[in-house]
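To start, the structure itself, in structure tokens.
As you look at this complex, bear in mind that one protein chain is not there, while each of the others sits in place.
Let's turn to chain A:
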Amino acid sequence: MNKFICFSLLHLIFSFTFLPVKSRENSATLIETTCKTTPFYNLCISALQSDPEGPSADIPGLARIGANKVKAKATATLRQIRASLKEAKDPSLKTALLDCVDFYNAIVEYDVPMAIDAVVKGDPKFGVQGLNDAANEALACARRFENLPKSPIEGNNKVVHDLSAVVASIIALLL
């Protein structure tokens, strides 16, 4: 009898040691499975896992985290555009940057807030649209620099675009 108790206790101990590790893997898996449905897996993983609430969030929560990251990145890019405008001498560069101010204002003031609103309130199609719009604004901005030697915001612009596409994809899971 004692041997039996001893054995089952040891058995229990070993299963307990694995349990916490297993549940950790499960919540990381929601981020993983969600990100697999998006067009930029690594970017998605990075954005969601780097948020402290990422691992425990549900899909609407992941969508909100992603949307907020888009907004933060777009806000930073807008600052960068304005800074570049101050230094720009070339008039066609100035025009391109001015256009991008409009596009990025749209992303920060309208697209992302509308998308978050839609996810929170449960009408996800407007969330998908909002982030698709954001991606398209970023694309429109990028195209402004086509005939210019270089774009001071190229990298950030691409991140905003790609991350918007990722979050639109995540919200589409809620449809």
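We take it that a residue touches a chain if its C-beta (ideal position, glycine included) is under 8 Å from a C-beta of that chain, and two chains touch if they have at least 3 such contacts; residues count from 1.
As a convention for this text, contacts and distances are computed from a predicted model.
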Missing chain, UniProt name, options "beta-fructofuranosidase", "CIB1 protein", "AP complex subunit sigma" or "Transcription and mRNA export factor ENY2": which is it?
"beta-fructofuranosidase"
Touch criterion as defined above, residue of A:47, A:93 or A:108 at the omitted chain
A:47
In terms of residues, what is the contact footprint of the unshown chain on chain A?
2, 5-6, 9-10, 12-14, 16-21, 24-25, 28, 31-32, 37-40, 42-43, 45-47, 49-50, 69, 73, 99, 102-103, 106, 110-111, 113-114, 117-118, 120-126, 128-133, 135-140, 142-144, 146, 154-159, 161-165, 168-169, 171-173, 175
